[in-house]
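As you look at this complex, bear in mind that one protein chain is not there, while each of the others sits in place.
And now, chain A:
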Amino acid sequence: MSAAPDPVVVIGAGLAGLRTADALREQGYTGGLVLVGDEPDPPYDRPPLSKDVLTGRVPVSAADLPIPAGLDARTVLGRAAVRLDRAARTVLLNDGTELRYAGLVVATGAGAAPWPGPRTPGPGVHLLRGRRDAVALRAALLGGGPVLVAGAGFLGCEVASAARSMGLEVTLVARGGTPLESAVGARAGAFMAAVQADAGVDLRTGTAVAALPDRRGRVLLSDGTRVAARTVVLALGARPATDWLRGGGLLLDPKTGALLCDSRGRALDLRGDPVPDIVALGDAAAPPHPCPGPGTPSHLALGHWSGAVDRAAGAAAALLGAPPPREPVVPSFWSDQFGLRLRSVGVPGAADRAEVREHDPVRRRLEVVYLRGGRTVGALTVNRTSRLAGHRREIVRGLPGQEVSTDSGIGVGRQP
């Protein structure tokens, strides 16, 4: 009498985990499937949380992700993975359960970077990452301003936009010279600074929050000024949720903690070789840099929504030992803020030069192309999505040849 074969275990019940589980079924995998999520809520999508959910334009349930028909997965919610044992092919959960796997999908995402200082933030200080964070922040914003947002990346700018649209006083604190500077550079950042000024945001650049609110609700900035705030939002970046993999024999980026993987999503072991039975994608994973060149890191965790979607089919194929998809993965991201549609392809941050092709403050349009060594590596548009497809083709033209390899994967349960 033989036991049932071990299932594919997906750790992480967000977009990346759900899409990979779906892709496994799409590709003919008929074996067992276990989906483990550390939050009690069923799978949800993050992008609405910092936009329409905050303003109340849609209820938080609008962020729920549909469960694909025919997924046939055992879902374990409210349990986190705490340890990986690659030799035994098991994952230990925080309730003591040990899950055996034939194949493992690492899709644990990322958490909000916490306050780095010594004091523990009080109730008026918010992080925004999960569904419950959004509900709590929405309730705080309904209580009125002023609001101080620390960090002027995409999340911070979206929160500032939502709070302004609710009529609240908003101070946005940017470490760089402009908002969004590290993501899309100073030219596009200056465009957005002007937009934010028009919208009534009190933008403070070149500074950071130095201390949590004092007893009178005043926040000290590193430039010595103090800003009154009823609600403080710390939008200081994301940290890949990979602590549970420490000691598991896989290669984590020493700086970011992201799990390194190859172009097909296969996790790398400590020697840097891909392992056949573990794939990683989404915000926890760092695939090879999409536009590699001198001075770029070998692997890059971008944390874009599209990355999880675009890599799901490839990760499922790698696990099943099927050939990789032919289409190259070109990163893309978007942000809706201050009534504008920011859309981007490629890796603007990898550029050595930015060219502004269109700048129309009246129609609120912008088109910036990012180049490195004269080659297009990224593009950003504001209210000008029509221009992106052409830039994307240019980026693809400059990509190195897709590596082709057809290793065995876990080779279980795949129907021809």
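General observations
By definition in this document, contacts are C-beta pairs under 8 Å (C-beta built on N, C-alpha and C of every residue); 3 or more make two chains touch, one makes a residue touch a chain; residues count from 1.
In the analysis below, contacts and distances are computed from a predicted model.
Choosing from "Ferredoxin", "Long-chain fatty acid transporter", "ArsA family ATPase" or "Phenylacetate-CoA oxygenase subunit PaaJ", the protein name stored in UniProt for the chain missing from the display reads "Ferredoxin".
Of the options A:Thr108, A:Thr178 or A:Ser332, the residue whose C-beta touches the omitted chain is A:Ser332. Where chain A meets the chain that is not shown, the touching residues are 19, 45, 47, 66, 305-306, 309-310, 327, 330, 332, 334, 336, 341, 343, 345, 383-386, 388-389, 392.
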